[in-house]
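Not every chain is included here, but those present sit where they belong.
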């Protein structure tokens, strides 16, 4: 099955915002490499560590007992230097110094953009794994970390519902998702939210007020409004303030979930996705692929060119957006 | 969109083994009915309650604050009586007494088999929702409760790994799945198990011993063997005993996870699947469908005839089975 066993040494790194499951992915990359008799190296702190040569050998033991850990043992960072040709050249020289033949890049859009340019300039084969909680990458049904982030948000919403209900309150809850409403829509449906505000659709303040007041008339004991951080009406605090200005008698509170959504032990789905794409990345490299991302679509491992993964849109299903209206009746 | 608004009253019930997310499904059924201006009733304890007329009106409020609760507020039971024609006739008369036009049945194979016969005999339209932790139903990628059960098993395995590792032990962990290895394979991959024994593939005691001894040679600090309860080599206790008889120096323990896998607050994925199929079931009834199950495949709502859902096989992807070998290296 693996025709092109020219590859002798691969390296793996994580880059961009960290996501639960990145460690499971690193583990899969390391063990698949060893299973295929290739040496494997870890690069610390993404492109920054690549430039500085923070590169070390990894064994099967290096990734023992990390599958359940949040964060990334290889750490992550942004690198301004890698955006310059000079920086990338230095990175390439470091990789050559370590005789690295191929790279596995775990991250999101920005990570893949860097890898694509790097490959064009220096011919370093790279396969990506979609590691980001935002689920905004084309070419995979889900991204590594997304399912954990949704469940973390959901557990928080469940807790907030407890107190909202006890006090007949309205809560505006802001979840992560600068350009994508995935976390908002799924945690909103799962949390039984009355309203979900996402960048993808327009929900006006007037609509929010109307729904909340209808809820009060129907003696709803509480209402939850989920706001994706990238919503066009502003953040949760802004929106709540506008609603408060325009209404009376609603007891309104705001919570911004923040960085707890980035951490925590990954869910089963994230560990499995991370494992499958990690294996897929190494097998892809061995099969001669480059500048592609390993993803899982319809429960099958697929490779998508970096440029599609970066540029193409992954819209939220209309059906999901409609759900909220029906179920919050 | 809904052409056949002949339906005026639907009833919903849960049947067979309970599964986390059933409440989210009931909620979706009730609210979708109300949204479409149909009356909705709840039947207690499945077919048994149908026969006894334990049927009551439900409002939007009846399903407030249940989306996050495990179990089923409508309860579940097995009914020997419904297996007789006499029993089914009585059930039909009860439904007529309440002017019920259509049914939503939340359950698994057995539930759908009952509903199919019932429809053939008495013409009562029924649409099903796949509610079972086993994920052994054709026509839907996942079943309601499966994702929660896998994550419950996974959290247990994580805890067991902690103690196994501290004592350099081998643990045999039995998970649910009488005819299906889905929970075993996914919790095994997620939990970093060394071996997963499922009904679908043959793993001999000799192979188990070989892998465990190889692990010891490689100084693995612990080994986890996941056993699906329906494995052909027996249950976890039996298999562990055979391994103990044939080896020396392995410190072996057994844990049977049991019914904790049936309970707990449902995960985001289960709540969403339950909501989508609950909505789909009512919409299906309104559109004139019967004896079909509402499922989600490739992230699209689809209807599958009961006979296919019951009879057709849903095999585990070979890729997943292979994963365990590669990753436990």
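A and B label the chains in the order they appear, each numbered from 1.
Here is the rule we use: a contact is a pair of C-beta atoms (placed from the backbone, for glycine too) under 8 Å apart; a residue touches a chain by one contact, two chains touch by 3 or more.
Source: prediction; values computed, not measured.
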| note | Same sequence throughout, 2 chains drawn here; counting the entire complex gives 4
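As a convention for this text, only the chains that are shown with their structure count from here on.
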| field | Inter-chain centre distance, chain A versus chain B - centres from mean C-alpha coordinates, in Å | value | 28
| query | Which of the residues in chain B come into contact with chain A in the complex? | reply | 27-28, 31-32, 34-35, 60-61, 64-65, 67-68, 141, 147, 150-151, 154, 158, 161, 165, 186-187, 189-192, 218-221, 265, 267-269, 271-272, 275-276, 279, 298-299, 301, 317, 319-320, 323, 326-329
